[in-house]
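Note that one protein chain of the assembly has been removed; the remaining protein chains are unaltered in position.
Up next, chain A:
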Amino acid sequence: MDLTLHVWRQKGPNDKGKLNTYKATDISPDMSFLEMLDVVNEGLIHQGIEPIAFDHDCREGICGTCSQVINGDPHGPQAKTTVCQLHMRQFKDGDEIYIEPWRSRAFPVIRDLVVDRGAMDRLVQAGGYVSVSTGGVPDANAILIPKDDAETAMDAAECIGCGACVAACPNGSAMLFVAAKVGQLAKLPQGRTEAASRVCTMTDAMLKEGFGNCSNHYDCEAACPKGISVKFIAQLNREYLMALPKAGKTKA
């Protein structure tokens, strides 16, 4: 099939950036969206034009690197699908496709479709871990975890840190991402001890990094390729309210 692409081109963080139009011809429905862009890029290189820069690595929906807004939707039109797992059979011959980078104050553009998501790492550094050093831990079966709790923790742990939730949110909030980490660790005995300080330091960090607040649009859940549920945001709020009296904000 043949398609018309309108792609955001921006040379660097300080460049203005604009949409350029390219033709994608002879595209097979079996190609992934990124393979389609590979083909377009090879064509551009042959013409001596700089190819479209985009982030990707595993190409199997798990590393969370790929990040493109396709026709207004982060990761494109198919539910619970990363761009690398989106296949061209989701489009029709003759379609016009708009491709843009993640948009959020906290994610400056590096080039074209590539943005800097370092802020998400800093959210985890603020407390998204269990403070255990290597060695000297009890036998794994000494910590019993009810199956349902382990499953709920795993539901949250599936987050791939792609940032689509932020890109989809009208407030640019990272609430779903943070809620997934808080929810996972709070559900497990190992993570419970630090649950109060964790929720406080991570929410503080969110404000510092320039992410917006959650005002319950649920666009995050709709865009999330891993189907992380907004119920974890509710849990985050509960954890936060529980933490306030303890004012556990002392942890660095």
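Throughout what follows, a contact is a pair of C-beta atoms (placed from the backbone, for glycine too) under 8 Å apart; a residue touches a chain by one contact, two chains touch by 3 or more; residues count from 1.
Note that contacts and distances are computed from a predicted model.
Enquirer: What is the missing chain called in its UniProt entry, if the choices are "succinate dehydrogenase", "4Fe-4S ferredoxin", "Sulfite oxidase-like oxidoreductase" or "ABC transporter permease"?
Expert: The record names the chain that does not appear here as "succinate dehydrogenase".
Enquirer: Which one touches the absent chain: A:A150, A:A222 or A:M242?
Expert: Hidden-chain contact among the options goes to A:A150.
Enquirer: Pick out which of A:M1, A:C63, A:I97 or A:A222 touches the chain that's been left out of the picture.
Expert: The single option touching the absent chain is A:C63.
Enquirer: Tell me which of A:E158, A:D204 or A:E221 is the one touching the absent chain.
Expert: From the options A:E158, A:D204 or A:E221, the contact with the absent chain belongs to A:E158.
Enquirer: Quick one: say which of A:G128, A:G172 or A:G212 touches the chain that got left out.
Expert: With A:G128, A:G172 or A:G212 as choices, the missing chain is touched by A:G128.
Enquirer: For chain A, which residues reach the chain that was dropped from this view?
Expert: Counting over the whole complex, chain A touches the hidden chain at residues 11-12, 28, 30-32, 34-35, 38-39, 42, 45-46, 48-51, 53, 55-65, 78, 81, 85-87, 89, 110-111, 114, 116-118, 120-121, 124-135, 137-141, 143-147, 150, 153-154, 157-158, 160-161, 184-185, 188, 190-191, 252.
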